[in-house]
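Missing here is one protein chain; the remaining ones are kept as they sit in the complex.
The chains carry the letters A, B and C, assigned in the order they are written, with residues numbered from 1 in each.
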Amino acid sequence: MSTGFDVERIRKDFPVLSRELPGGRPLVYLDSGNSAQKPTQVIEVMRDHLAMHYSNVGRALHALGAESTEAYETARDKVAAFIGAPSRDEIIFTKNASEALNLVAYAFGNPITEDPRFRLAPGDEIVISEMEHHSNIVPWQMLAQRTGVKLRWFSVTDEGRLDLSNLEELVNERTKMVSIVHQSNVLGTINPVAQVLARVREVGALMMLDASQSVPHHAVDVAALGVDFLAFTGHKVVGPSGIGVLWGRGELLDAMPPFMGGGEMIEAVWMDHSTYAPAPHKFEAGTPPIVEAIGLGAAVDYLSEIGMDAIARHEHELTGYALDALGEIPGLKVIGPKGLEQRGATVSFTLEGIHPHDVGQILDDNFGVAVRVGHHCARPLHLRFGIPATTRASLYLYNTPAEIDALVRGLHHVRKVFA
Amino acid sequence: MSTGFDVERIRKDFPVLSRELPGGRPLVYLDSGNSAQKPTQVIEVMRDHLAMHYSNVGRALHALGAESTEAYETARDKVAAFIGAPSRDEIIFTKNASEALNLVAYAFGNPITEDPRFRLAPGDEIVISEMEHHSNIVPWQMLAQRTGVKLRWFSVTDEGRLDLSNLEELVNERTKMVSIVHQSNVLGTINPVAQVLARVREVGALMMLDASQSVPHHAVDVAALGVDFLAFTGHKVVGPSGIGVLWGRGELLDAMPPFMGGGEMIEAVWMDHSTYAPAPHKFEAGTPPIVEAIGLGAAVDYLSEIGMDAIARHEHELTGYALDALGEIPGLKVIGPKGLEQRGATVSFTLEGIHPHDVGQILDDNFGVAVRVGHHCARPLHLRFGIPATTRASLYLYNTPAEIDALVRGLHHVRKVFA
Amino acid sequence: MIAESMYQELILEHYKHPQGRGLRDPYDAEVHHVNPTCGDEITMRVKVGDGGKVEDVSYDGQGCSISQAAASVLHELTTGSTVDETLAVVDEFTRLMQGRGKVEADEDVLGDAVAFAGVAKFPARVKCALLAWMAYKDAVVRSSK
Partner (left out) sequence: MIAESMYQELILEHYKHPQGRGLRDPYDAEVHHVNPTCGDEITMRVKVGDGGKVEDVSYDGQGCSISQAAASVLHELTTGSTVDETLAVVDEFTRLMQGRGKVEADEDVLGDAVAFAGVAKFPARVKCALLAWMAYKDAVVRSSK
């Protein structure tokens, strides 16, 4: 690699990467799109907090309470800076990206709210796409079932791009919300946000981005993007499980009803009614994932120090290497863009006549190569391509060309077994 | 203490308890009702998993995926055993107790569901109590606002007990759900579940227990209790933040609509509809708090090994000691039962003429004594007693009589400062 | 290597050369089973003759080697036996698959199906191995109605 990016030094930060799997296999982890591994820098911050500084946040006046609250709220500052949020109060900690998406879906058609942008009338429409993760499909289906709002979606082209040919018709005056993925977790496709947003603004709708697969891999700036909401998840940005982020424009967060009720999201409570705290607290009912938020803060610090641009360059080179190497395997077909334009480091493919489950299992059992097989929580996208499943290699800052070589060797072996 | 319970040995398991606070103060942690401290046994399980075994669960076929899934699902087994759940599939991992309570509240009046127990008709009622934590008030208020269901509540007696004098009238044929706290986080009161449940069964309603403050402190067996739902939270049972538990009777979980939509809660997804996985997965949308669930498993192992009965005995003795010692402070008034009958190790009080915020701050600043001051997320209960706030000492397995002595010394000093 | 214990020669053999594949007439019952998590599917027909003898088990489907080979082995083991005999095999196979790799297989009952013992160690693949067998059980029940 010619980026001045020291992948071998980075790998030392991730303890699991030097682990041996049962049977003496090395670990070749190509499943970061599913969940990323964690660097010592994150693990130790969490351990230290749990061991020496832990207490509940917000509510406690004492020394530990102050330390925990300070650490938790500092994590919010870090996340806000990481995604360019105009205000720290626009960062809501959730348990994962799915909760963030559901929180926004539940804001619509709730009789509590008078703001017209969140009210639903007969004929109103929500637009998603055929390449969404289930977490950006099912919440809107459930909203449609609860309220009668109509769910519509963009198609996907044979090349794995959003089909914008009917953009004008699909996004229209009846549209309340367009929620699409920023970068596909199967195809690797990076979607043309600006083009869709321009139409969304024309019709006065709102726009949400599922950035679960973009925030980990390249610099994302919510102000520059100009959308209304953005969701991502901690465990894919080398952070812990149990933490996700919803960013929303402050003025919209003010207009939305709370999602869950409970401790710390209130201003004052009487038996028969309550008033709510301003955002972000309005949306953080109960004890938040304290140590997880702190871990996420350490994770974005870690990535920032390496530099998101350097990470993106590294992944770009790796992706080129992977597409070339995989292209030489007979019977292998990449599902998604074949070139490097507007695509990330996720490569999904089929191997003729061999089921992905068999591919994945032999790669793992014989070579320690961890890929994901199945529909990757994007079943409709697989239906679109007429296939039940794919094998997916998803790369991250710690991956190397040698690991792609291992994958290729493994795939040749798979073909031999099933020849 | 005469219980054969070695509190000094236990204290060594909790690193923070030997910490010095800034200014050389020792830490006297009497705020476990807010959140408990964590033993090394929990911290190290989490660290080890994050460092060496982490990956996403359920979806991954590879070696790390199998290890993570096995550890996560084993945590479910442990929690099921810990609370006597008839089936492991009745244990739903949430992010905290508040999510568990909201999940159940959102199941009512949702047009998706046909089960009559979760449908709401005009005139239907939900019953809570005046001693609830906000997390068991606000979700039901929000349900009432969304659906028009009527919210009613038990009063609290001067002694801090549930006023059951109007049980027959309050819980009636119009009642759909009675949701009350098992043990009050302010009063310490343990509520008479059987008596309320008998009436609930007579009228054919459902019953939920907020067991956030009981599960940490004494053996809780859901089958023996006989209720329909029970919620508790990981961070109060020496487990991590970011994890909570909803237990529900399997047959009810089957009848309920999903709460959040997303990855892993589905069976199959098409663009226009989906089918859902059976419980518990139906209620676990997105990547769950994996490492947090594993940490919770280690926490219940830790408590079980010491023995919940031994912990309860220890706390019982401590509570007696504390009530006696506090009783001798002039102007101090305990809010809640003065005796040891049906009460836990939480003692809230007022000090005449001195605001709890001043009490808490001086205890912390001068003595390192960490108590909680304010309304403890139970504002209506404080309104009931006509006070804006109390000071609360909440004890746990690692507390000692010497720490109560420190509290008492501190309170004498507080009185001197404000004399 | 662990895989050797799962991808037994016999399984690969059945996968590459499935026995009795294709849907045939006559039949008493036809069922269609799907494993929604991985998309594996099978359509299966059963013909039961006099004395409860299984005269034909015909099938078609798609899926991984495990699910396809399982159907082929099932065809061999059931055809020509009595329904009761085959249900005992189904039970033993199910017990083996759900045993998380900790159950000893009874070779006398299972015959060639013992080759699937290694699959039991992979919870994610157990459903693949069981798909055809559950479909068979379902079809037999329906055929006797």
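What we mean here is this: contacts are C-beta pairs under 8 Å (C-beta built on N, C-alpha and C of every residue); 3 or more make two chains touch, one makes a residue touch a chain.
Just so we're clear, the structure is a prediction, and the values are computed from it rather than from any experiment.
Contacts of the undisplayed chain with the visible chains, over the whole complex, involve A, B. When the whole complex is considered, the residue among A:Val7, A:Ala66 or A:Ala312 that touches the unshown chain is A:Ala66. Interface note for the absent chain: among B:Met177, B:Leu206 or B:Ile362, the touching residue is B:Ile362. Although one chain is hidden here, its contacts on chain B can still be listed: residues 22-23, 354-358, 361-362, 365-366, 374-375, 382, 388-389, 417-418.
Listed by residue number, the positions of chain A touching the unshown chain are 61, 66, 69, 267-268, 275.
Note that in this section only the chains that are shown with their structure count from here on.
With centres defined by CA atoms alone, the chain at the far end from chain A is C.
If you average the Cα atoms of chain A and of chain B, the two centres end up 31 Å apart. For this pair, chain B with chain C, the centres built from the Cα atoms lie 47 Å apart. Across the assembly, chain C contributes residues 37, 122, 124-125 that each touch 2 or more other chains. In chain B, the residues touching two or more other chains are 61, 268.
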